[in-house]
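After the structure tokens below, expect a handful of questions from me.
What you see is the complex with one protein chain gone and the rest in place.
Chain lettering (A, B and C) follows the sequence in which the chains are written, and residue indices restart at 1 in each chain.
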Amino acid sequence: MAKVLRWDVMVGVLLIVVFGYGSLTSPSFATAGNLSFALSDLGEIALIALAMTMLVVAAEVDLSVASVLGLSSALVGSLWDAGLAIETIIPIAVLAGALCGLVNGLLVTRLGLPSLAVTIGTLALYRGLAYVVLGDRAVAQFPPQFVSLAVDDVPGTPIPYPVALFVLLAAIVGVVLHATGFGRSLYAIGAQEQAAFFAGIRVKRIKLLLFVVSGTVAAFAGVVFTLRYGSARADNGLGIELAVIAAVLLGGVDFDGGKGTLGGVIAGVLLIGLLRNLLMLGDVSTEIQSIVTGLLLIVSVLTPRLVSLAKPAALLRATSRANLKGSP
Amino acid sequence: MTPTRLTAVTALLALGVAACGGTTKSSVTSAPAPAPASSSAAAKADPNAPIKQGLKIAFLPKQINNPYETIVDNAGIEAAKEYGGEAKEVGPSDASASSQISYINTLTQQGHDAILIAANDANAVCGPLQQARDKGIKIVSYDSDASPECRDLFINQASSEEVGRSQVKLLAGMIGNKGEIAILSATANATNQNTWIEFMKDELGKPEYKDMKLVKVAYGDDDDQKSFTQTQGLLQAYPNLKGIISPTTVGVSAAARYISGSKYKGKVTLTGLGTPNQMRQFVKDKTVEKFALWNPKDLGYLASYAAAALVSGQITGAEGETFKAGKLGERTIGKQGEVILGPPFTFDAANIDQFDF
Amino acid sequence: MTTATAPPEQVSPARSARNLVDLVFRARELSLVIALAVLVGVTAGVNGNFLSSQGVQDILLNTSILALLAVGQSMVVITRNLDLSVGSVVGLVAFVTGDFLASGGGIVPAVLLGIAIGAGCGLLNGLLVSFCRVPALVVTLGTLYVIQGVDHYIAHGRQINAVNLPPGLLSLGNGSVLGVPYLPLITLVIMLAIGYYLRSYASGREYYAIGSSPEAARLAGVPVRRRILTAYLVSGCLAGLAGVLWLARFGTVIADSAHGWELLVVSAVVVGGVAITGGVGSVYGAALGALLLTTIGSALVVLRVNSFWQQAITGALLLLAISVDRVLALRVARLLRNRSRHG
Partner (left out) sequence: MSDAPALALSNVSKSFGAVRALRDVSLELFAGEAHALAGENGAGKSTLVKTLAGVHRPDSGQVLLNGEPVVFAGPADAQQAGVAVIYQEPTLFPDLSVAENIFMGRQPRRSLGRIDRKAMHDATRELFGRLGVALDPEQPSRGLSIADQQLVEIAKAISRDARVLVMDEPTAALSGNEVARLFSVVEALREHGCAILFISHRLDEIFELCQRVTTLRDGEWIASEPVSGLTHDDLVRRMVGRELGTLYPKQDAEVGEVALQVERLTREGVFTDVSFEVRRGEIVALAGLVGAGRSEVARAIFGVDRWDAGAVSVDGVRLPAGSPTAAMGAGLALVPEDRRQQGLVMELSIERNIGLTGLRDLRKGVTISRKAERDRAKDWAVRLRLKFARLSDGVGVLSGGNQQKVVLAKWLATGPSVLIVDEPTRGIDVGTKAEVHRLLSELAGQGIAVLMISSDLPEVLGMADRVLVMHEGRLTAELSRAEATEESVMTAATGRAA
């Protein structure tokens, strides 16, 4: 595809358009307070999207992230209720997330199961475990100094701490993905797993690691989520895996793997978040927001395909790839 | 390899925090409670202040597709027209605290005079509500309360104690104070439900109910289909069940529907809180003899007026203050900023056709 | 192979290889039946009420809508695709037909309206997947959002009450003929028809061919796009019908009927032995999977197990099902390989 037509660039442009439109039409949109709200609302989705980007680039997917987030939140709640110190609870919750990721990864790499099926299963399993751990209870009253870490802005800026953490992690993931050998391996695995394996890349080990990272990040996001809302519940983050995947795909990462940039994903996350914020400020109803999200998702996969289908030579490749996809 | 590092950074972060010493629940709760309700309460109430014109208020229900909430909110919006204000209803399509919070933030940004909220989670919504109050926005909770320290008023549909106790009395009267009973609730962390259930249990502790035994509290999550299957399960698991109390509009209608089509009809007594329109069919086909509810329209109406009174400075939310709520007349603020709509009303075959909501 | 020189001796290993494979795949559905029997046996042992006519009727009624959706979904999954939008189609149809009936519409037009809406949604999914070649997961996720949004937009906090619906419809949902409720009968008839079609008709076999090897199907002249489109259309129609039945069964509906059911349906299909990678499985298995999942749900309540376990068990079952399938497939492949080499 020609450079000008790169989808991630288009998403970036779209983001600027939305931002510009918002600033002009809604007086409360481009205020520090509102943007700070909008950003921290995106916090967990953005964090998980970082790990998800690496997975999807490597042609895998993790649908269980929201459930891991819920499980982590439930663990935080029940352990806190049981009188453990929050400093002990957080590492336990994060470790549990890593374990969840490990289970996903082992099922995918050892048994060679499709990650889609595996993580649909663990999506139900982990959410179920979250309910088993905490039931329908809601645990609150977390220590204020920790809650403020999840809520307050970095002193002197309108940037909430979780957002600052995201920026830091995004920088790390950006370097990993785009400038290291590990990142190169991910693209090679995603585009042509066999060729990557034949080139001596430890495909299984890398995939396993990615799932562990995904689980860990999701659990960490669960801790942030719990503290930010000051409420630990088993149903926390229900369904946000869809928002994460929508953002990643909207950002131009190909669901078949091997393509996409982190910049695109960040633009995708922001676009979804700001658009939602703008629609809410404009009193556009929830129903329309849902329709807009769905359409964005469809358009984000449809447009690149249509562009490539317009070229006959690429058609052939797309066809054979589409057919290869999903073979066991 | 850097993702390993990423994991390490995360772990370090967590461990680093761990090194600072333990913060446990007991150390937090034993510490002095956070500052009580904010400064606005210190302001002086002026009962004679006129209601301000052009007030902007917003209703934030648990979720927008809950018909009960829609009735309440629409009545509130109507009420706002009466006193020359402008009201709207916004909200999430799922009953989760986190999506409600996005809306609180948005409403804060839009600069409303008051936000009326039916909280999905009393604690989770607290932080954002505080931030709204810091900007001078009045917070009125209705239907389901938020933590008292982060709202100005709570419009309670009925005294929780009265709801709880009256439900037990209603059922006991129909089953002759005898037999196994169960409760079909909404979600287990719905504040209002749990308060009622506590009072029900307390009431059942009285000697006259010694032959009644509460065997199970089931949760239908305010999901029609789940409530339906939970009812099935209850009746199978407890074959000697004599009565069910379902203090939620979704639960009671689902349970009634199951019982009306099953062999349990006429054997198991069902009561609870439901709207006449939902229950009319089951009262007529004798599945349900009696059930109770307040008028949801009055609830929205009262909440709307209370918000207007707060914003106009007629009241501050302190106990004992009074305000005029249009056609509902004068109301007094009770303990912890609660305003009670009134006792629940009992519907039966004789009176149900007089109501349409 | 030296087949030509000694045909008689060659037959037996080939036969036994087939028997082995047969056994494994039969065992798959058999194991579901056994699991179901054990579950029902234990539960009924603890509480006899579980097997009372009312108890059995309840389970059948509860299963029928899920099984109907699973039958449609398995057609899509057999072609190596996925339809996540079924849950929101049920929601949309249940509300719209409810609205239609409440405002005086007839039952037959309402059923047709429901199926037509479902068909429209299926057509949209099918066109996007088969002609635009976009990944099924993403597209149907997108249409899930869109259809749900449309549903909520139409409903907007309203509720359809049983009292406003024609009694004929409600008796369809709860009535029975000779003690067997209508709903499971409808599902059974549709399941048998689709199962028979997939097994006994040339075009039915092509769905399996596409899922087994899309490239080979194309070379064999199978109309791949048309079949995939049809699979989505059938799934959509059945989701539409399920929406009407939902209305008939529950009477009272708001916008979010069957919210989140897409994963339950996929679980039922996969637990029922339809390979998520396509080409393998039957609609009977899928319906059995739905029956098993529903029965587990009911049994947990009756056994007085904390119902929070239900979701975890569903997930664990799904993982177990795909893992066992995979391990068996690897074993069988290895055995066949050895036989063909040393045969």
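Here is the rule we use: a residue touches a chain if its C-beta (ideal position, glycine included) is under 8 Å from a C-beta of that chain, and two chains touch if they have at least 3 such contacts.
This structure is a prediction, so every number in the text was calculated from the model and none was measured.
Within the entire complex, contacts from the absent chain reach the displayed chains A, C.
Contact with the chain not shown here comes from a single listed residue; of C:32, C:75, C:222 or C:300, that residue is C:222.
Touch with the chain omitted from the figure is made, among A:82, A:154, A:175 or A:299, by A:175.
Think of the hidden chain as still there; on chain C it touches residues 1-5, 7-8, 10-11, 14-15, 17-18, 21, 199-202, 205-206, 208-209, 211-213, 215-223, 275, 279-280, 332-342.
Within the complete assembly, residues 175, 179-182, 184-185, 187-188, 191-192, 194-202, 258-259, 313, 316-317 of chain A touch the chain that is not shown.
Assume only the chains that are shown with their structure count from here on.
Viewed as a network of touching protein chains, the structure reduces to a complete graph with every chain in contact with every other.
By count of C-beta pairs in contact, A-C exceeds the other of the chain pairs A-C and B-C. Averaging C-alpha coordinates per chain places the centre of chain A 33 Å away from that of chain B. Here the spacing of chain B and chain C, counted between their Cα centres, is 38 Å.
With touch defined as above, residues shared between interfaces to two or more other chains in chain B number as follows: 64, 93, 219. Touching of two or more other chains is recorded for residues 135-136, 239, 285-287, 290 of chain A.
Residue ranges on chain A touching chain C, taken from their complex, read 61, 107, 111-114, 116-118, 120-129, 131-132, 135-136, 234, 239, 242, 245-246, 249, 255-256, 285-298, 301-302, 305-306, 309, 318-320, 322-328. Chain C contributes residues 80, 82, 128, 132-135, 137-139, 141-150, 152-153, 156, 213-215, 218, 260, 263, 266-267, 270, 275-278, 306, 308-316, 318-319, 322-323, 326-327, 329 to its touches with chain A in the complex. Looking at the complex, you find that chain A touches chain B at residues 28, 31, 33-34, 37-38, 41, 54, 80-81, 83-88, 90-91, 94, 98, 135-138, 140-147, 151, 169, 172-173, 175-176, 180, 182, 209-210, 212-213, 216-217, 220, 225, 228-231, 233, 235-239, 276-277, 280-281, 283, 285-287, 290.
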